[in-house]
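A single protein chain has been removed from this complex, and every other one stays in its place.
Let's turn to chain A:
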C-alpha cells in the first residue's frame, strides 16, 4: 500500500507522500488510496511531495484523477515538487491546472 501520512488540522488535510516513486508500479493503488483520503476528509488538501523524486505519466494521471474526484471548490495544493516531478507537470502544461507552491510554505 502506498505510504501516505495524513495530518488533519481544523481547516486542512496535510498529506505527505512517503514514496520516492509514483510510477506505473503503484499508480492505481496510489490513486485509489489518495482519493479515498481526500473524499473522506472533505477539506482543502495540501500535498507534500518532497519525498517523491520520480513520477511518470501514469503517476501524473493518478494526480489528475484525484483532482477530478474533489469538488472544484476544494483546493488541492501541491507543495515541494522535486525537479523531476516538476518537469512532468511543466511539459504536459498541467502546471496550469494544479496549484503548485514551493516547499517553504510548509514551514508555517
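Keep in mind that, in the parts below, a contact is a pair of C-beta atoms (placed from the backbone, for glycine too) under 8 Å apart; a residue touches a chain by one contact, two chains touch by 3 or more; residues count from 1.
The criterion applied here is as follows: contacts and distances are computed from a predicted model.
Visitor: UniProt names the one chain left off this complex as which of "sulfate adenylyltransferase", "Nitrogenase molybdenum-iron protein alpha chain", "Cadmium-translocating P-type ATPase" or "ATP-binding protein"?
Guide: "ATP-binding protein"
Visitor: Could you tell which one of A:21, A:35 or A:50 touches the chain left off the display?
Guide: Going through A:21, A:35 or A:50 one by one, A:21 is the residue touching the chain not shown.
Visitor: For a quick check of understanding: of A:5, A:39 or A:97, which residue touches the chain that isn't displayed?
Guide: Once the missing chain is taken into account, the touching residue is A:97.
Visitor: Would you indicate which residue among A:37, A:64 or A:77 is in contact with the undisplayed chain?
Guide: Looking across A:37, A:64 or A:77, the contact with the absent chain belongs to A:64.
Visitor: Considering the complete complex, identify which of A:3, A:40 or A:87 is in touch with the unshown chain.
Guide: If we include the chain that is not displayed, A:87 is the one touching it.
Visitor: What is the set of chain A residues that contact the non-displayed chain in the whole complex?
Guide: Considering the whole complex, chain A reaches the absent chain at 21, 23-25, 54, 56-58, 60-61, 64-65, 67-68, 83-84, 87-88, 91-94, 96-97.
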